[in-house]
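These notes are about the structure you will find just below.
Only a single protein chain was left out; the remaining protein chains are all shown in position.
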Amino acid sequence: MRPRWRRQALPGFGLTFGVCASYLFLIVLIPLAALALKSATLGPAEFWNAVASPRALASYRVTFGCAALAGLVNLVLGPLLAFVLVRYRFPGRKLVDALVDLPFALPTAVAGITLTKLYAPNEPLGAWLASLGWKVAYTPSGITVALIFVSLPFLVRSVQPVLEQLDPDIEEAAATLGAGRLTTLWRVVLPALWPAILAGFALAFARAIGEYGSVIFIAGNMPMVSEIAPLLITGKLDQHDYAGATAIAVVLLVTSFVALIAINLLQLWTVRRRSADTR
Amino acid sequence: MSAHLPRKSSVALRDPRWLRWSLLAIALAFVALFLVLPLLAVFGYAFEKGLDVWRAAVVDEEARAAIRLTLLVAAIAVPLNTVFGVAAAWLVTRYSFRGKGLLVSLIDLPFAVSPVIAGLIYVLLFGKQGWLGPWLADHDVKIIFAVPGIVLATTFVTFPFVARELIPLMQAQGGDEERAAITLGASGWSMFWRVTLPKIGWGLLYGVILCNARAIGEFGAVSVVSGHIRGLTNTMPLHIEVLYNEYQRTAAFAVASLLALFALLTLVLKQIVGWRMRRIAATEPDA
Amino acid sequence: MSIDVADIHYAYGSAPALRGIDLSIESGELLALLGPSGCGKTTLLRIVAGLEFPQRGRVAFNGRDVTDVSARQRHVGFVFQHYALFNHLSVFENVAFGLRVRRWRLRPKRDELQRKVRDLLDLVQLGDFAHRLPAQLSGGQRQRVALARALAVEPEILLLDEPFGALDARVRGDLRRWLRGLHDRIHVTSVFVTHDQEEAFELADRIAVMNQGRIEQLADPQTLYTQPASPFVCRFLGEVNELPVALHARWSGHDEADVTAFVRPHDLDFVPAAAGGARIESVRDLGPTVRIEARHPALSAPLVAIHERGRFGGSGLAAGQAVAIEARRWVLFRGEQAVTEA
Partner (left out) sequence: MRRTIAAVFASALFALGGLAHADTTLLNVSYDPTRELYREFNAAFAAEWKQQSGEDLKINQSHGGSGKQSRSVIDGLEADVVTLALAYDIDALHEHGDLVPADWQKRLPDNSAPYTSTVVFLVRKGNPKGIKDWDDLVKPDVGVITPNPKTSGGARWNYLAAWGYAKKKYGGDAAAQEFVGKLLKNVPVLDTGARGATTTFVERGQGDVLLAWENEALLALAEGGGKGQFEIVVPSISILAEPPVTVVDKVVDKRGTRKVAEAYLKYLYSPQGQEIAAKNHYRPRDAAVAAKYASTFPKVPLFTIDEVFGGWQNAQKTHFADGGTFDKIYVPGAK
């Protein structure tokens, strides 16, 4: 019997499937398989030693901690910026809106050297901050600053469209029910934004975990203090320790993967809840 | 597509003045400190020692080689990812098949991979000590520490951009126009060129712009596979690093200012294209 | 061109959408597929067009099996619910599309193409709009462009998916009559999908009522209304009172316990009677008609009678009154089966 049910009405299934599958295999799957195989050459004990050495643990603390901190700062300021961009009209709004994508467009190395120089203790801004007792460059603070820069667009851009689509009726309804403006924003608008905010946070976090270019210049790269996990990977590579580098890579990969899966689940959940609302 | 624009006239949506001003002030201060200041700083540092120093840094032979290499890599990686992106978006939005969810996750995968790891995987694969290394060496094929490796790493990192931009767009647009074209007797290619491409044109351009920006600026992945041979395998970001480490700060910022200029161009293009897309979406009949 | 559909089965994943459809459509006929949303009517239409491929079953045009023929080669005109106009092309180019993508040898010459498209635009009364973009047209105009575009390739079958679904009520009525007139002129075999029974009744020669992936009844509108084949059809075609045996045995002559009488509001009478068992609950004047609702203790839903104003004038019913139930016309069902009058 012909597998007739497999037929598709629109042409191109075979072609696009072929292109996608082979491209995915060549560019993504085979190299990642190499990574998995390499880490598998380590025994469980060796693997554990590589990924749980004090220095590795410290680097996770720095990487995940700074990424989370940067994410949190953006968690507050990103939606705030999105709100201002969507709701307020002020001169230069379009310019600010365009600038939000600067961290996407600006090569990370450029961001890295610039932020480093800006916040270095021998430059005006860095010196001023240092005189306040806050050293930014070459400390985890510097890493956080770089990661705030890099992950800023994620929060703004994930919240912005939701805010644009938000039906103003619900806010008017809240107002007619006697809610003050702040109460309305807090109890009506913010809850509607949460899924987008969390999705943006997860994206920002996943990106920040792996960030390299903008961080290494400003990090100071002190083992146990300001050394990020990606740098530990290159460090291990430089010592011919491929398996160890791979093991840490696996940890990073799994973490950002979990973040991404969380986003997908969150979006699925949001879509479901929203469609349930309208039905 | 129904975009509710906030009814500006509605009194209920008007925030109290103190709230409006404080939110605006916080937001603008944030933007000024984290976006405007670094951007100005790049140019400030670049021209610190005058135009001649800047010019000298930019026309330096190694800088020119880096610029050429960067453009070359983008010119290969971006078209590849564009073709893939269109194919993937078509596949994902027009058919239902087993494993589609997996495919979508795989497309997203490079987003979750640290650039350093993206470089590492190619070293594991093509390095002398890697799986294909010995074979490649025997056949005198150079991948790692040569242009192909840089292209591969860049392609990996910029892999999802076009597809990610097109998938939601094509999902929202639906395939009825294409189906209409087919019932009217159009062939697959004719449908693609006459209906699909005009439909997704701006969205595609948008994705290509993003992809290109990232391809030109990639640092981590390229750094691992490049070998840092001056004038040969240093891309612009790597060249910046080299200059930075050589006490040639002003020169480093001069080359960085080129990239920043390019980033600004990207932002402008992106804004124009985004504006066109919104206008088209607005004139489209409500579905 | 006639269409024969035999034993069509179709499922989205594991959810069955069509379960054994048999349907024959005569050449030149205008047939409606009517049913609630999710009944499979659009899927069936798309299978006929070649936009979906059934897991089982056959589709034939004029007796020629086209089950495996692609949409491109089936040569049917398809009008999409939301028209699917090419937004980047002018009205003229939309209509001309099907001619331009033909194989080189079959492609009409420039002048011929111009003339053909002009004729079609005149036919759909859009001659003055040739150079507009779809975005600059009203909903009804877009609909007609979609129709002209489908007709441009001279299909022998025209398929319309909820053709008036996206229009407002007034335009819908006008366009409906216009389409009926058009069909009477060009006589192309047409099938359209709708969930609006009024639309189906006004337009179609025959109507296939669908429910849960099956055709419940295929008949002309009058038969459908007077002799529904199932309680579903009966309910779907409009408001209906369902009376258990205790309430209808007196006048229907059937006294089996499991027979239900279905009575349209127009066919129901309330007669003042102290021991009638029902009590008038409300009387509402709707203008041309009067709507009377009554409660019977054996029924959870109210009984509804709708009378023309003239007839009601004489009945003298008012809320609170005790009444007996009478019917002028009814249909009997035992379970899902129609009970034929002996």
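We call the chains A, B and C, going by the order they appear; numbering starts again at 1 in every chain.
In this section, a contact is a pair of C-beta atoms (placed from the backbone, for glycine too) under 8 Å apart; a residue touches a chain by one contact, two chains touch by 3 or more.
Note that the structure is predicted; figures quoted are calculated from it, not measured.
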Displayed partners of the chain not shown (whole complex): A, B
Touch criterion as defined above, residue of B:A46, B:A63 or B:I76 at the omitted chain: B:I76
Option touching the unshown chain, where B:F30, B:F145 or B:F159 are the choices: B:F145
For chain B, the residues touching the chain missing from this view: 68-69, 71-72, 75-76, 123, 126-130, 133, 136-137, 140, 142, 144-145, 147, 227-232, 242, 244-247, 249
Contacts of chain A with the absent chain, listed as residue ranges: 58, 120-122, 137-138, 220-225, 231, 234-235, 237-241
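The rule is short, and it goes like this: only the chains that are shown with their structure count from here on.
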Graph class of chain-chain contacts, one of line, ring, star, complete, other: complete
Pair of chains joined by more contacts [C-beta pairs], B-C or A-C: B-C
Separation of mean Cα positions, chain B and chain A [Å, integer]: 16
Between chain C and chain B, distance of the C-alpha-averaged centres to the nearest whole Å: 50
Sequence positions of chain A contacting 2 or more other chains: 8-9, 11
Touching two or more other chains - residues of chain B: 179, 182, 187, 191
Chain A - residues contacting chain B, complex: 8-13, 15-17, 19-20, 23-24, 27-32, 34-35, 37-38, 77, 80-81, 83-90, 94, 96-115, 117-118, 125, 148-149, 152, 164-168, 171-172, 174-176, 181-182, 185, 203, 206-207, 209-213, 217, 229-231, 233-234, 237, 242, 245-246, 249, 252-253, 256-257, 259-261, 264
Touching residues (chain side chain B, partner chain C) in the complex: 96, 176-177, 179-187, 190-191, 194-195, 198-199, 280, 283-285, 287
Touch list for chain C against partner chain A, complex: 46, 50-55, 67-68, 70-72
